[in-house]
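One chain of protein is taken out of this complex; the other chains stay put.
In order of appearance the chains are A and B, and numbering begins at 1 in each one.
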Amino acid sequence: MAAINRRQLLAAGAGISALAVLQACSNSPGETNTGEKKVEVFSWWSGPGEGEGLEALIANFKQNNAGVDFVNAAVAGGSGTQAKQVLGDRMRNNQPPDSYQLHAGLEAADDIKAGWLEDLSSLYEANGWKSKFPAGLIDKLSISGKIYAVPVNIHRSNLMFFSPKKLAEWGISAPAKTWTEFLAQAETLKAKNVKALSVGATWTQMHLLENVLLGELGTEKYNGLWDGKTDWKGANVVAALDVFKKVLDVSVVGTDDWQPTIDKVLAGTAAYNVMGDWAAGYLQGAKALKYKDGYDVVASPGSTGVYNFLADSFTLPKNAPHKTYAEAWLKLCASPEGQDLFNPKKGSVPARLDSDKSKYTDYLGWALKEWQDSKTVVVGSLVHGVVANNSWKSEIEKAYGVFFTGKDSAKFAAAVATAYAANK
Amino acid sequence: MTRLFRQLVLFGFAVFFLMPVYVLLVTAFKSPGEVDVVHMWSLPRSLSIENFTTVWPKLENGMVNSLMLAIPASLISSFLGAANGFVLAKWRFPGADIVFPVILFGMFIPYQAVIIPMSALMSDIGLKGGLDGLILLHIVYGLPITTLIFRNYYIGLSEEVIEAARVDGAGMLRTFAYIALPLGLPAFAVSMIWQFTSAWNDFLFGIIMTRTEFWPVTVALNNVAGAQTVPFNQAMASAFLASLPTLLVYLLLGRFFMRGLMAGALKG
Partner (left out) sequence: MSNFKRRARRWAPGLLLVSPSLVLLGVFVYGFIGWNIKISVTDWKGQLETDNYVGLFWYKQLFADETFHNDIRNLLIFTVVFIGGAVIVGLLLALLMDKGVRGENVLRSIYLFPMGISFIATAIVWRWLLNSDEGEGTTGVNDILGWIGIHSDWHKADSQWAISAIALPAGWALSGYVMALFLAGLRGIPEDLREAARVDGASEFHVYWHVVRPMMLPVFMSVLVILAHISLKTFDLIYGIAPLDPRTETPAIFMYLTAFRGYFYARGAAIATLLFFAIAAVIVPYIWYSIRKERTAR
């Protein structure tokens, strides 16, 4: 009896095997066929908020491009770590998608150097886009005067989140405006058994680090860190790193994701959390809190009036199989309708200067105002790919690991400086 | 008395092993507002299956692909491993003791190290995009471990059984098919468990080698659970659903662990 059952099982297995092999024999890796009505777009937007935003864009695309098969090849992974690995593989083997997502800034430098991207300057000319996006942003998407991507959204990195009710409870009248004030407030909070800040997994620590550097050094010296004008080994940078160490000392340092880390602010275990503006989407969405009531947010200490930005954009790879539809996709991404469909859902601010302001409420309303204010100074994020190329950034991460365990500021600064020279 | 003691200890271990599964399940039933690391042990307010129904459509396609990948891959590589193991253990040839470590060494390759040349090779021979290339890869990289399992299992097989077959005039293939295979069932179970799990849970090869419509379930799972903002409740629900086929396989292969399989061999 048992023997028969086993044999039947094996036979069934063999049957499925045969089926699978037959079925899977259709395996050509996407031949280029410009007549084919299809477009394949690569991104890492599969999470809550961004996934829905992407779907809205796709729906609009399908409406305006009837009969075109849209393949949404999104692969999750914060900042696209997984997607980039797959993408690199496809590009190396000459199987490019029709468009793929990139962070604006030096993160794109490798792709451009490898000759993977088409120059979109003519597309910009034809559609008059140069005047519709901030000039500084277009600069970050260009290398040697050629523009390589179409920006969709803007995120802000230098934000500090807190619970207004809890701050009042602890006797803190206003959120700290400088890191010195922050450290002073930390003393007050210590007496109440509350940690001043919560920080979690390594990337969130580096996110904090870049904003401490920004707050302590000011925008000019901060910008200089990334193009060689500021000496990393100089006294002021090392002093800023020492401030960072002090900040960690008064914080609860965990290994959690950013969400459980910011939850500590809501729970009253920590007073502040420095995070990008996707946190606003989380607090208003999953946590159902009201802006200014359940949570509030200001620029991180020392960076009032500064927009530490990161931006997502789409590109046109060379030899894209369906170029016409790829360009249609880019046009949609650049249009005000497209950006206003996507950004409210994503929780970011549109890159275009002429978007419908009414769609952006609560935190986004304030963010948009700051972004479009001519007095705002825009700088780029390290952690999110704007100011450092991939090789240097990965060496910085490596040096940070040593810094975190050894706490030697001068050593970290030296390592970063050496890595910059080696990877310019 | 000792039987009861054994039962209790085993039960205790079962609780330890299930502890994280409890957290996983409990989170899978919670609503987004309820999910909280500090309260990970608390029961959900209601047992709504909403998370499960939300994620299932995202996983469906992947589950089918994964089944079509894992079943042939594990069956074929186990079979080949059995053949290799049998030969290396009981039907040896000169140099068998060298071939064994040579095959075994293949286990220690980190996949990240071979992904670039492998992808280029598979593209060149046209095996990229569908499931057949992926199945081949899992078979190839499964050979070392299945060979190891079977070879070390067959070493324990007594020589008399083989001699008896040889005296009866059976050649290698017959001995393999009629003596070694039936006696190798516990090894087969162990090999299948490993290979099925390995093929089922693989992410890297799966996503590099296949087109979107052939993505295995791990890619869908990563898309639910791996974004910058993780919907923990949905992530757990999808992880649970995605793990059910492997659980089923473990249960089904249980019969092969029965005692006394070898008993018949000597008497036979």
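FYI, contacts are C-beta pairs under 8 Å (C-beta built on N, C-alpha and C of every residue); 3 or more make two chains touch, one makes a residue touch a chain.
All values derive from a computational prediction rather than experimental measurement.
Note on the undisplayed chain: of the listed residues B:Leu127, B:Leu143 or B:Ile179, the one touching it is B:Leu143.
Along subunit A, the points of touch with the absent chain fall at residues 81, 84-85, 88, 91-92, 110-111, 113-116, 193, 201-203, 252-257, 260, 264, 267, 269, 390-391, 393-395, 397-398, 401-402, 404-405, 423. What subunit B contributes to its contact with the hidden chain is residues 3, 6-7, 9-10, 13-14, 17-21, 23-24, 37-41, 80, 83-84, 87-88, 91-94, 96-97, 99-114, 116-118, 121, 137, 140-141, 143-145, 147-149, 151-153, 155-156, 158, 171-173, 186-187, 189-190, 193-194, 197, 200-201, 203, 218, 221-222, 225-226, 230, 232, 235-236, 239-240, 242-243, 246-247, 249-251, 254, 257-263, 265-266.
The rule is short, and it goes like this: only the chains that are shown with their structure count from here on.
For this pair, subunit A with subunit B, the centres built from the Cα atoms lie 36 Å apart. Here subunit B touches subunit A in the complex through residues 32-33, 35-38, 67-69, 71-72, 75-76, 115-116, 119-120, 123, 126-133, 135, 185, 207-208, 211-212, 214, 219, 222-232, 252, 255-256, going by the rule given at the top.
On the subunit A side of its complex with subunit B, the touching residues are 2, 5-6, 9-10, 13-14, 16-21, 23-30, 40, 44-51, 71-79, 82, 85-86, 89, 92-95, 256-260, 263, 267, 278, 281-282, 285-288.
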